[in-house]
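In what follows, a structure is listed as C-alpha cells, so that the remarks can point back to it.
A protein chain is absent from this complex, but the other protein chains hold their places.
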Amino acid sequence: MNYNWDFASVFDNWWALAVGLQGTLRLFAVCLILGMSLGLLVALGRRAHAKPVRWASTAFVEFFRNTPVLVQILWFYYALPILLPVEISPFMAAILGISLNSAAYSAEIFRGGIQSIEPGQWEAARAIGMSGLQTMRRVVLPQAVRRIIPSLTNRGVEIFKMTTLASVVAYVELLQQGKLVASLNFNPLEVYTVVAALFLIILYPIVRATYGLERRLARSD
Amino acid sequence: MPDPILRLSGLAKSFDTNTVFEDVDLDVAPGDRIAILGASGSGKSTLLRCVNLLEIPDAGRIELNGDVVGNPEKSGRARYPERELRELRKRVGMVFQQFNLFPHMTVAGNVAEGLVTVLGQSSGPARERALAELDRVGLRDKADTYPSRLSGGQKQRVAIARALAMDPEIMLFDEPTSALDPALVGEVLGVIEQLANEGRTMLLVTHEIGFAYHVANRIAFIAEGGIYEIGTPDEVLKNPRREKTQKFLAEHRRFQF
Partner (left out) sequence: MYEWNFAPVFAESGLLLAGFRNTLILTATALSGGLVVGLLLAFARLSHRRWLRLPADLVIEVFRTTPPLVQLFWFYFGLPIVLSVEMTPFMAAGLTFTIQSGAFFAEIFRAGIVSIEKGQWEAARAIGMGHNQLMRRIILPQAVKRMFPSMMERSIELMKTTTLVATVSYADLLFQANELAQKTFRPLEVYTVVALIYFVSISCVSFFAARLEKRFARTGEFSV
C-alpha cells in the first residue's frame, strides 16, 4: 500500500484526545457503579416475596436487555425531556442509557451467582437464626460474588466500550474527540487507529487478567 | 414426666398429594435422647426439619419449653411469621447430613458467626466462645483453617460446635454420619455420645442402629405416616412389637449391640 500514514497530526492533538479519555473514564466509573449496584438490587428484587416487586424486576431486566443501548440513550436524550420537565444533558442521557442497560445484564449475572449457591448454605444459615437478608449478606453473596467475578469483569469491559455510544449525543469522550480531530485534520484513518489502540491498551490487560482469574476460580472451586 | 422441653401435637405434613405424616404427637423431656429411625422416604428427616421449621408443617402445634411457636391456629403466612422462625432457631440447634459449613469463613469464623450476626455479640467474646466449643469437639487447633482443608469427620464436628455455640435448648441431628467415610464416622459419634452423657436433649435421625441403642433413651420408628412404634431401645430394637419395625430391623442385621 502506498499510503503515507501520518500519525504526527494525531499526536499533535494529544491534548484533545486526553480530554476525551477523561470523559470516557468519568462516564465509565459512574455507569459501572450505578449499573452494578442497581443490578444487585434488581437481582434481589427478582427473589422478593412481594409479587409486584418480582414482576417489576423481571420486566426491567427483559426490557433493558432486549432493546439496543443506543435507542435507550437517544430516548433519554430526546424523548424524556418532553415527558418530564427536566434538562437532560448528553452526560445524563448516556448515564441513564448505559447504567440501566448494565443493571439489567448485571442483575442476571448476580441472579445466576446466587442461584448457584447450594440450598444447604441457606439452611445452615437459617438454622442458626439468620434472617433472609443476613443470610444473603453474610453467607450467600460473599460466595456468589467470588464465582461471578469473571462475568462481572466482562460486563465492566463491555460498559467501557459502550461509553463510545455517548458520542452519538455529542458527549465529550474519546471517540467524540477523535471525530473532532479527524474532521479538523482530515486524518480519520490515523485518528481512529489511535483511538482503537488506546482502548486496546486500557482493556487488554484487564481481559487477560480475567482469563487468569477464570482459570484460578475453576481450579479452586 | 417433668414439663417437656419440646411438645409436638398433631403435626402433619404433605408435599403436593403425597402425605408424609399426619397427627404426630411427641413429648421430649429434658435430657431425652430420642433416636428416630425409619426407612428412606418414611418422613423422619421431614419430621425433624419441622421442629426448627425448615419445613413448615401443614397442621399441628410445636411448643418449646412451654412456649407455643408461632400462631398455629391462624392460616397462611401468619402462622409462622419470620420473627418467630428466627427466635425458634436461636433455641434449636441443627446438624446437617452435608455439614453445610460456610466455605468462605474459617472454622472459628463458622462457629462464631451465629453469635456475632444473630445474637449481636462482639467479635472478641464470640471468638473466645467459638474456641471453647472447638475445644469441646477436639478441633481447637484448626480454628483458623478453612473448611476445605478438613476431612468430613472434622467438618461435621465443626458443624456440631457451630450449633452448640448458640446454647440451644435442644439439638437436632439429621443423619449426621450418613455422608461420611466409614472410617470417619466414629469421631463424630464420639462427640454426640459425649453430648448425650452431658445430658443434652437431642433428636437424632440416624441409620446407625447400634449407636442409637447405645446412646438413646428412647427410639421412635417412623412408618405409615407417623410414629409407628416408640419405646426404650430394649423395647423397640430387641423386642419390636409391630410388624414393620420387625421387618425394618431384620433388614438391618448388620448392627451389633
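Per-chain numbering from 1; labels A and B assigned in written order.
Everything that follows uses one rule, which is that a contact is a pair of C-beta atoms (placed from the backbone, for glycine too) under 8 Å apart; a residue touches a chain by one contact, two chains touch by 3 or more.
In this text, all values refer to a predicted model and were calculated from it rather than measured experimentally.
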item	value
Contact list for the unshown chain, restricted to visible chains	A
Sole contact to the chain not displayed, among A:72, A:121, A:134 or A:177	A:72
For subunit A, residues in touch with the removed chain	1, 3, 62-63, 66-72, 74-75, 78-79, 82-83, 157, 161-165, 167-168, 175, 178-179, 182, 188-193, 195-196, 199-200, 203-204, 207
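We take it that only the chains that are shown with their structure count from here on.
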item	value
Centroid distance [mean C-alpha coordinates] between subunit B and subunit A, Å	47
In the complex, subunit B residues that touch subunit A	52, 54, 82, 85-87, 89-90, 92-94, 96, 98, 100-104, 113-114, 117-119, 159, 162-163, 166
Complex interface listing, subunit A residues touching subunit B	120-121, 123-132, 134, 138-139, 142-143, 146
